[in-house]
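A single protein chain has been omitted from the complex, and every remaining protein chain is retained in its original position.
And then subunit A:
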Amino acid sequence: MSLPKRIIKETERLVADPAPGITAAPHEDNLRYFDVTIQGPDGSPFANGVFHLELFLPEEYPMSPPKVRFLTKIYHPNIDKLGRICLDILKDKWSPALQIRTVLLSIQALLSAPNPDDPLATDVAKHYKENEKDAQRVSREWTEKYAMA
C-alpha cells in the first residue's frame, strides 16, 4: 500500500519546518505511525514538561481524523488516564483541510486552556471546577513526576 502524496508532504514539512515546541517523526516500519512530543506551554501547569504522544493516520485519512493519544501520564480534564483526548477536531469537527501540524498545535493549545465543561476525565474536571488552584498544583506535580526526564 503506497502512501498518499499528502502524508508524504505533511511528513516532509513537519521535519523541515517543525512547529515550536512540537516534534513528530514517523516510524520507519510504518510511515503512518508517528512519535510525537509536545512541550508544555509556558504559563501553564504543564510548562517545562515534555509529553510523549502517539499519532496514527488511518486508511481514510485525510477524510477521517488521525488517532492521537498521550503516552505520558497527564493530569488534565480533557485527557483520560489512558491518554485519550477529548478534542472536537479529532471527532465530528474534523476536516480534511486540517493536518497533523494543526492537530498537534490544537492539542498544545488544549494544554494551555483546559476545558472542564466538556470533560473526559470527570474526576479531574470536577477537581478543576471546584478548586482550580489545587488542581493546577496536582497537574504541575504530575508534570514534574512524569514529563521531565
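In this section, a residue touches a chain if its C-beta (ideal position, glycine included) is under 8 Å from a C-beta of that chain, and two chains touch if they have at least 3 such contacts; residues count from 1.
Note that in this section contacts and distances are computed from a predicted model.
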item: Omitted chain, identified by the protein name its UniProt record gives, among "Ribosome biogenesis protein BOP1 homolog", "Aldehyde dehydrogenase", "Trafficking protein particle complex subunit" or "DNA repair protein RAD5"; value: "DNA repair protein RAD5"
item: Of A:Leu31, A:Met63, A:Ala109 or A:Met148, the residue in touch with the unshown chain; value: A:Met63
item: Touch criterion as defined above, residue of A:Ala16, A:Leu82, A:Ala97 or A:Ala149 at the omitted chain; value: A:Ala97
item: On subunit A, residues whose C-beta touches the chain left out of the figure; value: 4-6, 9-10, 60, 62-64, 92-93, 95-97, 99
